[in-house]
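With one protein chain removed, the remaining protein chains of the complex are shown where they sit.
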Amino acid sequence: MNLLLLIGAPLLTALAVLMARNKQQVKWISLGGSFLQLGLALALLLAFRQERAANNTAQMLFEQQYKLFQSLHISFHFGVDGISVAMILLTSFVVVAGVLVSWNIEKMTKEFYFLLLLLGLGAYGFFISLDLFILFFFLEISVIPKYLLIGIWGSGKKEYSANKLALMLMGGSALILVGMLGLYFAAGNSFDILTLSKATISRETQHILFPLLFVGFGVFTALFPLHTWVPDGHSSAPTAGSMFLAGISMKLGGYGCLRVATYLLPQGAKEYATIIIVLSAIAILYGAFATMMQKDLKYINAYSSVSHVGFSLLGIGMLTQTAITGALMQMVSHGVMTALFFAVIGMIYDRTHTRMVAEMGGLMKQLPFISTVFFIVGLCSLGLPGLSGFVAEMTVFVGSWENADAFHRVATMAAAMSIVVTAVYILRAIGRTVMGPNTNEAHLVLKDANWNEKLAAILLVAGILAIGIAPGWLNDLLRPAAEVIMNRITGQ
Amino acid sequence: MPNATNIALIPLLPLAGFILLGLFGRKYIKNGAGLIGTALLLGSALLALYTAYDYFFVYGKVDGVYQQFVPLKITWLAFSKEMSIDMGLVIDPISVMMLLVVTFVSLMVHIYSLGYMKGEERFPTYYAFLGLFTFSMLGLVLASNIFQLYIFWELVGVSSFLLIGFYYDKPSAVAASKKAFIVTRFADLGFLIGILVLSYFSGTFDFQTLIARLTSPESNEVKTAVASTFLGVSALSWGAALVFIGGAGKSAMFPLHIWLPDAMEGPTPVSALIHAATMVVAGVYLVARLFPVFSVTTPAVLEIIGWVGAVSAIIAAVIACTQTDIKRVLAYSTMSQIGYMMFSLGVSGYGGEAGLGYTASMFHLFTHAMFKALLFLGAGAVIHYVHSNEMKDMGGLRKQMPVTHITFLVACLAIAGVPPFAGFFSKEEILLAAYTSNTAIYWIALITSGLTAFYMFRLYFTIFWNKPQEAQGAHSASAGKEGGFVMMLPLVLLGTGAAAAGFIPFGEFVSTDGKALESHFHLSFSIAPVALGLAGILAALWMYAKASDKPARLAASLGGLYKAAYHKFYIDELYLFITKKVLFNLVGRPAAWFDRNIVDGLMNLTGNTTMQVSEGIKKFQSGKVQQYAIFFLGAVVLLAVLFIYVWR
Partner (left out) sequence: MMEPGLYHILFISTALFFTGVLGFLTRRNLITMLMSIELILNSVNLNFIAFNKYIWPGKMDGLFFTIFIIAIAAAEAAVAIAIIINLYRSSQSIDVTNAEDLKY
C-alpha cells in the first residue's frame, strides 16, 4: 500500500473544504474525507497483517524514500511498523468522530473543519515518517491548528489556555529540535531513524541528548510536572479540539518518547529510567488524586488523562518488552477512550449548558443513550475488563512486574493503587450526573443524541470493545515492534 | 469426555440475553424481555444439569478420583510463551457444583422477577443486567486461568454495581452501589498484586500449572519464592494473603464487609441472587480454587483465613440480632454464614480425612445458596406485600401469605441447623472440622450458631406472628394476594431444596483430592449445636411471638453493647472518616491545590517573569533619537576602552 495516500487523503480533503461553497458542503466533504481516511487506515491494517502473515519480517513495511534536501541529508522517508499502524488507526477513528461531533459548529465552519483536517494530516504524517526532520515538521503542523482551534472556537479563558498550550508545546518542540540536531551530528550527519538506530552514539552524548528528546516529547504527553497545559487546554478547547488534543496529540508525544528518545538512545533510556518511573508514578497517583477534587467534567477527564497517560510513560520507563507493549496499548486505548469521553462531555454540555457535576443529576432518564455511553467510557476509564483500559493497564502491570527489584515493585504497586482512586472519581462523576435524582427542572426536556453523535459514539465504543474483548490483534501488532525496540536496548 | 460446546454455552446463553436485551430491549422487546431472559437461562440451567450428571456419573471419575478437565482453552492475551491470559473452561467437582448453584438460583430469580419486577419501567434493562451478571459469574466459576478469574471477578463486581444502582434516581441506591464497587475494588487491588506475585514465582497464570508448581516443595519456583522475603515473611505468603484480601472483599469478610448491608438497596431478587447465593461466595470459591497452594505452601495464611472467617461470623451474627430492616438482617446473616465457609476452609487440611473442612465448606456453600436465596425471595414477597423493609411494619402475616410463611419457616429451620433440614448437615460437618483442628474457632462457631437461630426466628416471629392479624386488614385490602404463581414457584422449589439438600452425600463428590470422603455422624457431637439452636429459637419465641416490651427491656439492659451492635460497631463511621477526612481532605485537596498553585504556578511564573523582564527592558526603546546616540557612543567608548586596556 502506498503510504502517501495517508497524507494525500487528508490534504485533498482539507483543500476541498476550502473550495466548498456552503456549510453543508463543508461538513459532507469533511465527513467523506474522514471516512476515506478511516477506510485507508483499515486497509493499511489489513495489508500490514497480510504482509506479516506472508513472513515479511522487515522492520518497516511499505517503505518509500524521496530526496528532499540532499546537502542536509533530509529526505521524505516513509514506512510503518506495528506501532505506526496502530496509531494511524487510532487517528482515523478520532478524526471521524471529531468531524461528526462538530456537526453543529456555526462560527467559521469552513476554517474549523480545515484546521481539524490539518491536525489529522499532521498526525498521519508524524506516524509514518522515518526521517526525524520530516517527523518534526509534521509535529509542528499538528501544533499550530490547536492554538487556533482553542483561541477562536474555545470557551472560558480561551486566550490564556491557547497561549499556554502553544507556548509549552513550542518549548517542548525547541528541546526536540536541539536534541534532533545533536543526534544528527553525533551519528554522522543523518536524520534517518533507521540509520540512526544502527549508529553507535557515545554514552556521554546519549546522556545529554536523551533528556532533551524525552522531555521535549514528554511535554506533549503530559510528563509530570510539565502537564499543566492539559487541564487548561482541554477545558477551553471545543469538543473536537479536546478530542484531538487528548486522543491524538498526546499520543504524538508518547510515540516520540518511544520511537525517537528511547529507541535511538537506549543507553540514555537505561540511565534515566529511574527518573522516568518516579515521575510517571507520581503523575499516575497524583493525577488521580487531583481528579477526585475536580468539579468540572472536562477538568475531571483532563486530570484523569494525566493519570492514564502516566501508565504509558511508566511502561516505557520499565524497559521490558511487555511493559512497552502495554504502554503502546495504553496510548491506543486512552486515545479512543478519552476522545469518547470528551465527545460525551461535549454532548452533555450542548444540552445542559453546564459542565459542573453539581448542577446535573439523573440524566439517565432524559438522555439514555448519552448516559449509557458515559457509563461505558467511565467503566473503561476505571479499567473494567472487556473494555480497552483494562487490557492496557494489566499489560503494563505484568510487564513492570518482570523487574524483580523493590524499587520497580513499589512503583508498580503505587501505580496499581490508582485503579481504586480512579474508581472513586469516575463513580462520583457518574453517580452525580447520570444517576441520582434530577436536580434541575430545565433538564427534564432534553433531547437525546442526534444521528451524528450516535454514529461518533458507536464508532468509538466499537473501538474500545474491539481492544477490550479481543486484544490479540493489537498485541500481535505492537509486540514485535516493541521487541525490536527492546533488542536495541538490551543489545547495548 | 466433557463436551466443550455444551459447557461454553452455559455462560454464553445469558450473555446472548444481555446483548439482545441490552441493545434492543428498550425499544423493541419491552414486555417479552423477561420471558426471553428466563428462557435463555432455563437453557443454561438444563445444560448445567446435564454437565453435572455427565461429570459426576459418567466420565468424571477415573480410578475412584474425580479428575480435572480443561476442555477448552483459547489464548486471549499472550505476554510471553508461558505467561498468557487464556479463556478456558475448567471442569472439576467444585466448578460443576457452582455451575449448578449459579444457574439454579439465577433461574429461580429470573422466574421470580417476572412477577416482582412487573411494570417496572426498565424491565428489559433489568433482565439484561441479570444476564450479564449470570454470564460473569459462570465465567468466574469456569475460569481456568487466574487472570481469567480476575477478569470475570471484575465483571461480576460491575454487574453487582449496576444492579444495586438499578433504582438510579434514589440517592441511597447510588451511594450504596458506589460503596460496593469501591470497597470491592480496593480489595481487588490486593487480589491483582497477589496475582502478580504468585504468577511471577510460578511463571504462569494457568491454575493447573500454577498449583502444580507452587505445591511441590522441591520445585525451583517454591524455593526461589520462599527465599525472597519481604518484611520477614516469604513473598509467596504475601502473594497468597493478597489474593485472599480480594476474596475477603468480595465475600464481605470483616473488615471489608461494609458494602454488603448497603447493597440491599438493590431490588430484592438481586439481593437473593448476587448478595446471598452467588457473588458473595466468590471469595470462598477463590480460596477453594487455590486451596492446595494455601494449604500446602502457606499454612500461615490459611490460619489467618480461618480467623477472619470466624471473627466475621460472630460479629455479623451479633449485629444481625439488632437490625430492624429485614433485608439488612439477612445481609448480616449472609456475612455470618460466609464466615462459616471461610473458617471451615481455614481449619481444613489437604487430602483424605483432613480435608473435611473443605468439603464441609463447599457443602455449606451449596445448602446456604438454597436457603438464603429462599429467605431473600420470601422477604421480597413480604416487602412486595407490605411495601416496607422495616420489621415494625410487619406482623401476623401467616394467614395472608401461607406459602411464603411455610417456605420461610423451612428456610429458617435450615439456617438454624435443625435436623433434618439442609443447614443441619453442612453446619454439622463444619463444626466437626473445626472441633478436630481448632478449638477456639469451634467455640466461636458454636456461639454463632445459637445466635443465628435466635436472630432468624426473631425475624420469623416478627413477620409472621407478633401483632394480631386484624391490624393487617389495611394491607390485605390494598395488596390482596401474596404474589402470583411466578413468585410462589421459586419459593416452593427452593424450599424443597432447603429441606432436602442435606441428604446429598456431598463428600462423595467434593473433596480436596477428588477421592470420596465418608461423612460420619456422631450423635453425641450433634447434641450441643442443636440444643443451642433450639435455645435460640425458644428465646426468640419468648421475646417476639407476641407483641411485648421484652425486646426493648433486653436492649436497655444490654446498654452500650446493644447500641454498638445496632450501629454496626461504628465500622462504617471509621471508613467514612478515612475516606472523607483523610483521603479527600488530606490527599485529594492538597494534590489539586498543589497542582493549580505550585506546579501550574511555576509554569505561570516562567511566563510572568519573561513578561516582567520585557517590561523592564522595553524602556530602552524610548523613541528619542539622541538618547540612542548617547547609548551608542557610550557603548563605543566602553568597548574601545575594553578592547584597548582590558582584552588587549
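In order of appearance the chains are A and B, and numbering begins at 1 in each one.
The rule we apply is simple: a residue touches a chain if its C-beta (ideal position, glycine included) is under 8 Å from a C-beta of that chain, and two chains touch if they have at least 3 such contacts.
Since this is a predicted model, take the numbers as computed values, not measurements.
Asker: Touch partners of the unshown chain, restricted to the chains that are shown, please.
Answerer: B
Asker: Give the residue, chosen from B:Ser524, B:Ser557 or B:Gln626, that touches the chain omitted from the document.
Answerer: B:Gln626
Asker: Give me the chain B residues in contact with the hidden chain, please.
Answerer: Interface residues of chain B facing the absent chain: 618, 621-626, 629-630, 633.
Assume only the chains that are shown with their structure count from here on.
Asker: Report the inter-chain centroid distance for chain A and chain B in whole angstrom, where each centroid is the mean of the CA atoms.
Answerer: About 36 Å separates the centre of chain A from that of chain B.
Asker: Show which residues of chain B lie in contact with chain A when the two form their complex.
Answerer: Result: residues 26, 75-80, 83, 85, 147, 150-152, 154-155, 158, 165, 168-171, 174-175, 177-178, 181-182, 185-186, 188-189, 192-193, 196, 199-200, 583-584, 587-589, 591-592, 594-595, 599-600, 602-603, 607 of chain B touch chain A.
Asker: Report the residues of chain A in contact with chain B in the complex, numbered from low to high.
Answerer: 164, 167-168, 224-229, 231-232, 286, 289-290, 292-294, 303, 321-322, 362, 364-365, 368, 379, 382-386, 390-391, 394-395, 397-399, 401-402, 404, 412-413, 416-417, 419-420, 423-424, 427-428, 431, 434-438, 470-472, 475
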